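Here the complex is missing one protein chain, while the rest keep their positions.
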């Protein structure tokens, strides 16, 4: 049964259902319970924005607060995964990856290869991404390009409550290490989500909107802006296809290339910074494979090559907006 | 006076001359002296491959060993830089960035912006990159795409002894934080290097070879392979231009685009892994800006999306080689 | 270490400034006009004040996400701070940093910091700079109880010891890291117990007691300045507001804060002590109260009236040269 719930509820439900299904699934992170050792309530927080709230009551010892020691506890998740568990560790903001990435990229991501195929490290690292929250330079980044760059890691960036649930369940059941990137501005977005558990497979992009004149390839929160831009453009007779990548690694090359061949006009839209980004990744892939079909240069719409400013006026200029997307499509639309 | 010295000597000389010139320059890292606290010789190592050897005798307290605490000592370099010094910290292998990157990317790289332009953080992080040393998955990576992705950081990847010296002097004198990436297989390469100090400016690519039929855009050790491939191709009448980027951030857009417009046939060659890489970055940039001039799809020649294998046969397959470069150029050469 | 009257009044002024600043931000935040996260320092004023009063402008401090108190105590401009929190062009960082990134290197304030445990390495660097230059400047890292468990902090203790740096690590143990109690997250009776594992002195003081902090900090800073190396001060204290504004604090005991405010408040205690000892007149303190009230009022008025940053600011200040 589908009902409308928020993105945040969808994630909570995915965790809940997987913890119920599989005793090897457990959750850890800073204040994912909240209140450990304190006089007042346990589960006072359920995560800094309340995403894991309520799980403590159901699963007690399988959802655990941690000290502020990301290397130790994410490394512990990695180690536990290598020993047969399915940990879901929360790296509160992806911006904090710089204190603990070794355990993710040199350990979890490489075990299988380095050990000649004899290891399996099914760890999920849930982490918040995204600008627009007035959270400034160290709490607003979208670092999935870095996660995608690393062989052995998978990287998921859901755009809708439906995908959030299905992709998270897939991430937990998946036998490889997964970076699961949750955009903080999406948490309150509502959408239809089936009550029963289901998976959304990795490496299958979602064609959020079909169109024939131009393709906007995007991910995460930007999918919603792309849809809006597409609607506006449709009024002017420009019929856009919107592709939501859903996972950046693995990447759904086929869907992207097919659409590129069909429309021949591409905008890659990404709220991250531009250099060595998902935007360039997709553009290069299309450029290499669909050369003959391209009718216009592939446009990149991204944040600028700057840290994220605090002031609201600046941050609003920083994040790509619907107007910029529209303008870019118009620029290349024949 | 130019004489032939090795890449490694060029780096040593750059450090030597800058330390002599400016008392605010100092060097630190694990065993950059070597022998601290031990019974035997000080300066026993001069760095794990001997690159800083001899500086201790000249500069004593301004070249310092560190405990294995990359966050603390690289952070200390960052802090000292913010306080008016010009530290050169060594992150022995760039593969270790995962234990200390926060101090580089969230601190050094963002201070100036976050503090409204009132900070200056002239820190240089020297670090070894590159495969081919049989050093396996955790000591062979080339992670400059990650450094390039980060606004506020500069990233340098020298290919020749001449550039190594000039770019390192520039890095030390530069007022921004710089990742200085030294390919371990280049250390013994010889080349002409002037004795006196000089700088090679950032953001100016080197046209390693002029040509009209195709352009190979590359960097670091791959420049040498590109030159070799170009020579072989020349025998078959294919006249390649080889562009050595020298710095990936800032990037010399102009030189790359000019060459792309001239030849219309591009191979981007990069020994790093392919996703969200310098290869895709250059390809996307050319694709967006030189659409009308392109006569063939932009080919990407990179390592595969895998960790780096230990076994020599596998590693030799992993790193792009001259044959692969040649084949790619032939594929697109008209 | 006996303080003279001027020093006492300075200490009071600093503590009062911090308190009023924070109480006012608390109120203004509730109106929705202040964007983002704000972490308030109210309740902990005696620590920043008791430490920084020993510091010269060229001495440096590294701070935390809860940085307003450190900023004020180290001499950051209050108007500039308030404007920064409002994201205005007149802010100390032109509105580009916000509450979590206020800095002013000119007065030795190396920045609030959004990353737990990021300050200690930076403070080591400031101390190292002084040492290499042969100056007798010191550096202080303020760290929370939560931040005390971060590897970056722990390895900085060792580095400071090994390099014999003029660096003091001040652990502000306010009982919580977000909603997690320090008596759970710190695997030891005291954070200061870690000092012996790095062969440096470590003391525990009452962080509500300005004089206790002042004395411990004086010793540690003096030692550092004279080449005696690093040390740890753990100040046990309480925060009056939530982790950040908006935190309902249901993890705390019902009257936890109320009781502390009534019995241990640093301003209350300080006032009592100095007036009872006859060192300062109550009226003198009241004059400062009025002065600060006006100062904060002015800061808020100016912040609200100030323009937002111009659009060009988005792209500037990324590099010195690029």
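Labels for the chains are A, B and C, by order of writing; each one numbers its residues from 1.
Methods note: contacts are C-beta pairs under 8 Å (C-beta built on N, C-alpha and C of every residue); 3 or more make two chains touch, one makes a residue touch a chain.
What you see is a predicted model, and the numbers here were worked out from it, not measured in a lab.
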Checklist entry - Considering the full assembly, with which of the depicted chains is the omitted chain in contact? => result A, B, C
Checklist outcome for this item: Among B:199, B:232, B:289 or B:306, contact with the omitted chain is made only by B:306
Checklist entry - Looking at A:76, A:222 or A:286, which makes contact with the chain not pictured? => result A:76
Next on the checklist: Give me the subunit A residues in contact with the hidden chain, please.
Outcome noted: 24, 26, 61-62, 64, 66-67, 69, 71-85, 87, 102-103, 106-107, 111-120, 151-152, 154, 174-176, 203, 250
Item to check | Contact footprint on subunit B, counting only the chain that is left out | outcome: 30-31, 34-42, 44-45, 48, 65, 67-72, 95-96, 98-99, 133-139, 304-307, 309-314, 317-318
Checklist entry - For subunit C, which residues touch the unseen chain? => result 149-155, 157-162, 184-189, 193-200
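Convention: only the chains that are shown with their structure count from here on.
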Checklist entry - Measuring centre to centre, with centres taken as mean CA positions, what chain is farthest from subunit A? => result C
Item to check | Whole-Å gap between the CA centroids of subunit B and subunit C | outcome: 39
Checklist entry - Where the centres are mean C-alpha positions, what is the separation of subunit A from subunit C, in Å? => result 35
Checklist outcome for this item: So, in whole Å, the Cα centroid of subunit A is separated from that of subunit B by 30
Checklist entry - Where in subunit C do residues touch two or more other chains at once? => result 91, 93, 95-97, 101, 113-115, 151-152, 318
Checklist entry - subunit A: which residues touch two or more other chains? => result 71, 95-96, 98-99, 136-138, 304-307, 309-310
